[in-house]
Structures are given as structure tokens and as C-alpha cells.
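Only one protein chain is missing from this complex, and each of the others stays in its spot.
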Amino acid sequence: MSLYLLMFRQFVRTRICQLGLSMVLVLGIISIFIGKQFLDKQRATAAQVAETQQEHIKRNVDLHKDDLGLLLYYLKFAVVNDVSPLAGLSIGQKDINPSVQNVTILALEGQKYDADLVNPATLLFGNLDLSFLIVYVFPLLVIAFNYNLLSEEEEGGTWKMVSVMSVHRWRHLFTKMSVRAVLLFGVLIILFIIAAGILGIEYNLAFSKIILTSMLYIAFWFAIVAFIISLRRSSNFNAVALLFCWLIFLILIPAVLNNVIVNKYPMPEAFTTMIKQRDGYHEKWDTNKRETVEKFYKQYPQFSSYGFPSEASKLQWLWYYAMQNLGDVESKEESALLEAKVLKRDDVSQTWSMLVPSLHAQLIFNSLAGTGMENYLDFLNYTEQFHEKTRLYLYPKIFSYNKAEGVDWDRFKPEHVSFEAHITWSHLLLPFIGAIFLLVCATLISFRYFNS
Amino acid sequence: MLEAINLSKKYGEHQALKSLNLNVPAGETYCLLGQNGAGKTTTINLFLGLLKPSGGKTLINGVEVNMDKNTTNSMIAYIPEVVQLYGNLNGLENLEFFSRLSGHNHSKKWLVSLLSKAGLKEKHHTKKLSSYSKGMRQKVGVAIALSKNAQVIFMDEPTSGLDPQATAEFTAICKELVSEGKTIFMATHDIFNAVNVGSRIGIMKEGELIHSGKTLDLTAIELQDLYLKTI
Partner (left out) sequence: MKKRTLLIIAKQFCASVFKSKAIYLLVLTLVVLLVIAARSGVAYYDQNHYRIDHQQMARESWEGNPDKHPHRMAHFGTFAFRLKHPLSIFDFGVESFTGNAVFLEAHKQNVVNFSEASFSTGLLRFGELSMAMVLQTILPLIIFFIGYSAIVADRENGTLKILLTQGAKWKEILFGKALGLSAISLLFCLPFLGTITFILLTEEHVVQDDWMRFAIIVIAYSLVCFILSFITIYVSLKSDSSKNALVKLLGLWLLMVILVPRTSQAIGAYFYETPSKVEFRAAIEQDVLKYGDSHDINDPFFKALKDSVLQANHVKTVEELPFNYGGFLMSKGERISANIYGEHHKQLLDQYRKQNQLTQWLAIINPFLALKNLSMSVSGTDFESYVHFQEQAEDYRYKLAQKMNSLQMKYITPNPNDKTKGSQVSRDQWKSFSDFQYTQLTTEAAILNVKVSIISILSWFIFSIALLVYGAKKATAI
């Protein structure tokens, strides 16, 4: 034990240890505050929506109390995708995909893909959240702390001494590495504790899965380092080889994969949907009203008792809302294609990430924090349901020329939803354990080979 | 040919050379003996102009090194303990590079003849330097010195780590060089070789020259006694 303490002290006194740990602590705390600011902003937006919705409804009801059809042309209803505190750890796609949808009961397709306002330059450089630190910076520390674990002793001549003095010289190396591991895992846990305090994260299954993922991911990097060490080359070789590994896992493979996915699944459907939805609605102004309403009744037979508008009359709300709805219906095909493609993209990246631990870690973080693509797709689907539900409640009131007071406006409070991530244990664990297992085997074989 | 006048060198607090006075006439082989840290390499570095003296001066052929480095530089060559050069170039390429650096533009034939003169077998001329033994590398070093037509050749521990045959070959080359009128100044631990090739011997201790004289009247055993006594 005292030997262990001695090794501990020896390492803690090195400049690289002090520099590395203090850097990761400072960056870690910055990243937690950035996460905190992000959460605060998301919550403030949600709160503002709740606050203004009532005011917004009241003002418009006063202005157009006699014409419910016109009133609902203006009224917006909010649905809020509640942000988990874990999103402060891994902001993911949440900065670009809004977590509040504010929709009218007119055609939905033109509204639902509305992106949030973002500074593209900030997106380009990327968020400095804790997940970035874990995925990018911790591996660098693992490399910096361990790359010359053995070569340093060989080059400095102490390895011969160790070999002569110690019966278990490999255990000596293992102990050295464990000193570094204890320190790094310690800092990681400290950061998680600080984050839990500042971001208000409760200890639950998702949070513990995030911690577990982080540890396995860092362990994976220790395994890579162990393998490179086992080749018994010079410090310079190790440094270059390990940085190359880092480059491969964190820059090159993800970038190439992204390029491939983007080019393989382009999204022209997004544009087509947008145009079709507009045309689908607008051309109804110049076509037979009866046809339009017939198509609408095919969608919703329950309203067929409202009959057909006369061709001569100028504007009838039944016809107007039918036109709006048909805009959605007629762009349905493209919209479905679009969604299928987004799902396909998600699917392909999930599949490939099983082979690339860095990607796997990031995607797991995003999923658990509810900031990934699947969360957003869930939210879009929910928005669609919410939109239909709201429409179906209001349609009969409009069609029967109700006045504004005929509607119970109090029921239109902003609706809150949240979605659970479905991550099985095997999905979470297998990629890491597989990679670590392979690397450990390779390390053992190569140690034996280079030792004989 | 070589002169050191009141030469001293300080590294921070450490006094590496204390007022050294030395005179080596042309055509001599001067062997500087002494323990590690006695100041031998510092003396060489000062003559090479790689260090600035803290006091005193070094002269080569009457020209002060730190006043007119271009002139002194053109007269000297240096062979380090291990001639590393560029491992991925062959002996001939290395020689060509360094001779061109010194401003000469020798023909390939001439360079080959220099390598041969330095004792490197022709079949090795086009082998990569990284495959050379220490003795072979030294021969390339000698060839470089020859290519520059240097009048003084400085050597730092030239025979340490050489096998007896390589040492003998090296001694022969040194003698040939001196017979052509070159001056050789070497720092060495090898007392026997010093007696063998040196015409003059200097013994240094803690930055001072405590013995200097001709080798003609000394045997190796006597020198060893002297060396052990003085240090």
C-alpha cells in the first residue's frame, strides 16, 4: 500500500498531471455552467410560452369574438417538450431543434419544421458541454498520462532496475496505470457530482447510465493505450500512434460517416413537401368548392352533416379549413418520405456507432439526455397528434358558426410532454465491452510476443 | 597552430575552465587526457567557436576564433565521438552534403577517392549510414574533414567503443594525416592510444591543464602512472 502511495505521489507531482487535471477541471466547470445556462434558457422559453399564451388568446378573443373562424386563423397553441436536466450534460441536437412548438390549426407541414434561431458559427464550433469533455478531452488525458508509461522507464534506464528488483514487473506497470486511472475516474466523478448539484439532476437510472457509459468509454481508451504500450516502442512513436488513434476515432471516422450519410440520403423531399403543401392549399381557392369539401369529408366523415358550401358565396370557414387541411393531406407522401429518410439516417448512424465507441458514447449521451434525433421525431409526431386533437375539438365549433364564448378557452393551456429513451443494457454495454475485450486480448498477445 | 591564452569558461556558477594556456604547433597530434568533466570537450567547443569564452581567447593559426569565425572555420574540421550524420542517406551522400556545405564542389570521383582514403571500402559507399558500424561512421567523418581540406581536425573521444582492429586503422589514418601536414587535436580517455598517435599530451583536471609535454620520452605505463598521480 505504501508503495502504491509512493507511486501516486510521484505521478501527482509531475507537471503533466497537474496541468492536465487542472485543465479538465476548469473546462469541466465551464461546461457545466454552459449546460446550466442552456437549461435556464429552455425553461425560460417554456415559461414565457405559458405566460403569453393566455394573454394572446384573451387579446384575440376580444378582437374577433364574433368570428370564430377568423379568430382561429390567428390563435396559436403551444406544446412543450420538457427538457430533462440531463440535457445540460449533453446538449446534442436540442440547440437547433426547438422544444416548443407554437402552432395554429391551419396546415401543419409549413409550421412543424420551423427551426429555432441559432448562430450557425456557434453550431459550427460546437457546444462545450460535459459530453464534449468526456468524449474528446478525457481520451487526450488518458493518452498524455500513459503514452510513456513504459518507454519513459526504458529510455531513462529505470526499467532494467524495475525488472531486476520486482518479481512482477507487469504488475508494476499495471499499478502505474491504475494510479492514473484512479485520478481520472476521480475527476470524472467529481465533475458529475458538481454537475448534479448545479444542474439539479436527481440520481436516477438515466443518470447512472450516463456515468457508466462515461467510465466504460474512458476504460476503452485505457485499453487502447495499453495495446500501444505493449508494442514496446519509443515514447515518440507512442505519442504519434495514440494521437493518430484519437484523430481516427474522434475526427476522421465520424466526419467520413457523416459525409457518407448526408450524400447517400439527401433531403430534397423537405423542399418538395414545403411547396406541395402550399400549392395543395392555395389551388383549392380556384377549384370547385364541393370537390374540396368532399375530399375533406373523406378524411373526417364525422363532419359530413355540415353539408356543402354554395359555389357563389365568398368565404365559408368550413371550406377554408378544408383547404388548409388538404394542404397537409396532399403533401403527406413527401412528408412521410422525409420522415423515413431522417429515420434511416438515424438508423445508419446508430448501427455504425456500435463499431465506433466514440460515436456510441455521444449518441448514448444524447439519447439518455433526450437531446437526440429520436426524441425530436417523437416530439414532431406528438405535435401532429396535438394538432389533430386541437383541430377536431375546434372544427365543429367553427363549422356551426359558434361565437368565441362558445369555446372553453381555459382548456388551452400549453401542453407539456416528455419522452423516455429506450436504451437496453445490451445496446449500451456490448460495443464497449467488445472493444475492450479485443484490445485486452491483443495487448496480452503482444506483450507475450515482444517479451520473448 | 592552436593557441589558448588565459582561456576560461563559466557555466553559471560552475567554472569549467580556469585560465587555460595551451600551444599546439602545426603538424602535431595533441591528445588531451582527463576525467569526465575535466573540461576537454569545453576546450574543443571553444576552439570550434560553438561557445564563447568567459575570459581569454582561442587562436587558430594566429586568428582569434571569436573575432573572425569565417576564417578559422575554414581551417578546421570536427569529428564527434559518434559520427551520426543522416542515417537515411548513404556515406557518399552524407559526404557530398557536408562538403558542399563547406563551399566545395567536388566531383563524385574525388569524393569516392576521399572515402577510400579514409579507409571506407567502396562497397559500403552506397549503403545507408544507419547500417554502418562506429568505425565506418568515423571514416566518413574523416572523409568530410579531408573534403574540406582542413588544416586542423578536432576529435572528441575518437577511439572509445572501437574494436582493436578499427582502432589500429584509425591510428594509421591519423598518422597519415599528420604526415601530410595536418594538425590533430583530440580529447580522449585512451592512454595507450594517446601515446601511440600523440606527439604531445596534455592532462586536465577540474578545468586546469596540469601537465603538458611531448610523448616521445614517455611509455604508456609511465604515462598511466603520471595520469593516475596527477588526478
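Odds and ends about this structure:
Labels for the chains are A and B, by order of writing; each one numbers its residues from 1.
Operating definition for what follows: a residue touches a chain if its C-beta (ideal position, glycine included) is under 8 Å from a C-beta of that chain, and two chains touch if they have at least 3 such contacts.
Since the model is a prediction, treat every value here as computed from it, not as a measurement.
The chain omitted from view is touched by exactly one of A:259, A:299 or A:400, namely A:259.
Among B:141, B:158 or B:207, only B:141 touches the chain that is left out of the view. If you put the hidden chain back, the residue from B:4, B:22 or B:85 that touches it is B:85.
Touching the omitted chain from chain B are residues 45, 48-51, 70, 73-74, 76-86, 88-89, 93, 97-103, 141, 144, 148, 154, 156.
Contacts to the hidden chain, counted on chain A, fall at residues 27, 30-31, 33-34, 37, 41, 45, 48-49, 52, 63-64, 92-93, 96-98, 100, 102, 110, 113-128, 132, 136-137, 140, 148, 155, 235-236, 239-240, 243, 247, 250-252, 254-263, 266-268, 270-272, 274-275, 278-279, 282, 285-286, 341-342, 345-346, 349-350, 358-359, 362-363, 366, 371-373.
The rule is short, and it goes like this: only the chains that are shown with their structure count from here on.
Inter-chain centre distance (chain A to chain B, centres taken as mean C-alpha positions): 69 Å.
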